[in-house]
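I have a structure here, written as C-alpha cells, and I will follow up with some questions on it.
Note that this complex is displayed minus one protein chain, with the remaining chains in position.
On to subunit A.
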Amino acid sequence: MTQVQLAGTGMTTFGSHPDRTGRDMFADAGLAALEDAGVPAGDVDELFYGNFVGTLSEGQGHQGPLMAEALGTTVPSRRIESACASSGLAVHDAVRAIRSGESDVVVAGGMERMTNMGTAGATKGLASAADDLYEVRSGVTFPGAYALMARAYFDEYGGTHEDLAHIAVKNHDNALANDHAHLQQEITVADALDAPEIASPFTLYDACPISDGAAAIVLTTPEYAAEHDLEADVAITGAGHGGDTMALHDRQSLSKTPATRDAAVDAYDDAGIEPSDISVAEVHDCFTIAEVLALEGLGLYSHGEAIGAARRGETRRDGELPVNLSGGLKAKGHPVGATGAAQVAAIATLLDGTHPRADAVDDATVGVAQNAGGTVASATVHVLEVME
C-alpha cells in the first residue's frame, strides 16, 4: 500500500467573517497549503472538499468545482457532507485516493460560512445534523443533544459540570498561543460555571463558538515527494471511518460513541499502533462532554475515566497526553466543514515542530485526530506519524 505523505497545510483564521465568501476563504486556506507544500496547482489530481450547510448559508450548491477553481484548477472534485465530520471524511477519502494509486497529489479540506446566518439560522442549520422528524421536531438542538448525552454519562459513570468546566479552561488556555483561533480569551472554572445556561447542564462555555473559516492539506505519494524534493516528514499512516444511528434514542448507550471506537480500531490497525503509542491528540470537542466521549472512544481512557482527565491535569499542556493543543473546537473555533482538516493540520504541525504549541510535545512521533458528525453518527480517525 502506498504511503500517504502530508506535504502541506493551510488555514484561514477561524472566527466571525460574515462578509467573506466561502470561495475566498477556501482559496485562502487551499493556496496556503499548496504554497506550504511547494506543489503547483497544475499537479493536483483531485480535490476532496468538505462542507455542511453551504446550500443554506450561501445558497450555493455544486461547491466542488467552485472550490477547485478557487485553487486555480478544474480537476475532478467533490463536496463531501457528513455534518461536522465533513472534512475528516474528505481527508479519509483523499487518503484512499492516494493509496489506490489513482492520484499522486490531492488536496483535502473544507470550508464553512455560518455567522452570516445569525444565531437562530445557525442553530437551525446545526440542528439539521440530527434526525429532523424524531429529534428536531421534539425540541432537540445541537447543544441539547450533547446535553442529553452528558446527563446520561453523569448518571452512568458520575462526573460533574465542574469536571467539564476544566476541559473548557484547558482548551481556552491552549488557544492563547494560536493566532488562527477564534477565541483567544483566558477563562476560569468559575467563569464557565457562572455563564448563561444554553441547555442544562451546559452553559455558554461548554459550547464551541459558531465560526467561519477554511482549512486544507496536501497529500502526495513518497515518489512524488522525493521527485520534487518536498519536505514531507509526516505521513498519515492510519485512517478509519465509523457510523452509528442518527437519533440518540435508537442507540443502545447514550454515553458511548461506537462510531469513534470503530474508526479508531481501523485507523490503529492500519498504522500498526496501540492507543498507548499516541502522545498527542486533537479531538472533536464541539461541547465539553464530546472531548470525554472521544477520549474513551479512542481507547485512550476506559469508560467513565476521561471525565476527570482535564481536572487531574493529564490532558493539559504539561500532562502525559496533551489534548487539543490547538484550542480545540471549543476555542480554536468550529467552522463545521473545515474542522476535520484543521485537526489533521494541527497534528501534522505539532509533530513537525511548526505549531505554536509544538514545544509541549517535543518528542512526539505519533498523533491522532478524531472528527465527529452530529452526535457521532459518523466519525473519522486519522493517525499521523513522523517518518524517519
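The criterion applied here is as follows: a residue touches a chain if its C-beta (ideal position, glycine included) is under 8 Å from a C-beta of that chain, and two chains touch if they have at least 3 such contacts; residues count from 1.
Note that in this section contacts and distances are computed from a predicted model.
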Protein name (UniProt record) of the chain left out of view, among "Sirohydrochlorin cobaltochelatase", "Zn-ribbon domain-containing OB-fold protein", "NADPH-dependent glutamate synthase" or "Sulfide/dihydroorotate dehydrogenase-like FAD/NAD-binding protein": "Zn-ribbon domain-containing OB-fold protein"
Sole contact to the chain not displayed, among A:Ala33, A:Ala232, A:Ala247 or A:Ala267: A:Ala247
Full-complex contact with the absent chain, from A:Glu102, A:Asp155 or A:Glu186: A:Asp155
Touching residue (missing chain; options A:Thr13, A:Thr55 or A:Thr123): A:Thr123
Missing-chain contacts mapped onto subunit A: 119-121, 123-124, 127, 133-141, 143-144, 147-149, 151-152, 155, 196-202, 245, 247-250, 254
